[in-house]
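Shown next, in structure tokens, is the structure this report addresses.
Removed from the display is one protein chain of the complex; every other protein chain stays in position.
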């Protein structure tokens, strides 16, 4: 599980960077930027733990996540113009975070005896609620609700994990396959600019 | 309690439809529409359970609510133009949901030993928080805070339930009377376009 922890921290850092950047774009002060970075990075897992009743949430049991998120957000605040060369790799780190968070969330929900829908929902929420909170705090409609194949990749990975863990596939392979599915789908979506259908409501 | 469960599912479906419609109006993709339908339908009860400490919330113990909400939202997404004839009945189903959710929420809060204010607040929140989340995710000021007699009907029903359950009225009659009060007040408010006073702040 050491690899998973490494991926988890990598994803946390990527999510914090995306939150901090959103704060900078909204002209927030340094505190606002840190809060947005923190909320984006840890919001999903915290909401998951509160819903599962596993309180205090994981961030208070291992403060690494908190320090890492704030450190990354502070670096982004200070050097964001010199860090532009990181924006391309950031997409990859973000995808890694997405895949890792889905696996961790779905896995934990199953340990709490949730059913198929609940477990997959928890996986998706772990990966996406931080970004939704980031957008809410920026007074915007959450990006995930109207753009890009982001949640669908998570849904696929969570559902796959649920199915695989009922088979003879060993747990580590299950986690790896599920996370990779999310990561690959997400990167393909970015590369080919996939989007989901929306309703033709104009004429309604 | 079988009747209550039927009403509960009817209300859940109506709330999901209202959430899905809001998503379509905001030009969300199919995932966004499903999330808005789901959040509107189950948000209030989930928040209630988290506040009461009854975790994981009811939706993870009986996944019917989740499947129903998503199915209704998907139907609305696919056929919303052909479902216009349902918009009138939807007002009635929505009112039924409102009354049912108030009764269930207040009742559960009393079982958790909450006082008058807390129990009524939980009832109102069970019925209204889903719609508030729907509006927040659409980046709008929650409709309930500035328009229509919606929460007041819930307040009346919750308070009535609190009073009646301390009398000799049998529990089933208490639930029925309280829910009906909410439903009737809500429908009268729609019919006669009632609204609450607001402060004359322009001159301040």
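Letters A and B mark the chains in the order given here, with residues in each chain numbered from 1 onward.
Throughout what follows, contacts are C-beta pairs under 8 Å (C-beta built on N, C-alpha and C of every residue); 3 or more make two chains touch, one makes a residue touch a chain.
This one's a predicted model, so the numbers in the text were calculated from it and none came from an experiment.
Among B:50, B:90, B:169 or B:190, only B:50 touches the chain left out of the display.
Across the entire complex, the residue among A:66, A:143 or A:176 in touch with the chain not shown is A:66.
Remark: the omitted chain is touched by one listed residue; of B:21, B:144 or B:160 this is B:144. One chain is missing from the display, and on chain A it is touched by residues 23-33, 35-36, 46, 50, 53, 55-57, 59-60, 63, 66-67, 70, 77, 80-81, 84, 136-139. Listed here are the chain B residues that touch the chain not shown: 50-53, 112, 114-118, 121, 132, 136, 139-142, 144-147, 151-152, 195-201, 203-204.
Just so it is clear, only the chains that are shown with their structure count from here on.
The distance from the centre of chain A to the centre of chain B, each centre being the mean of the chain's C-alpha atoms, comes to 29 Å.
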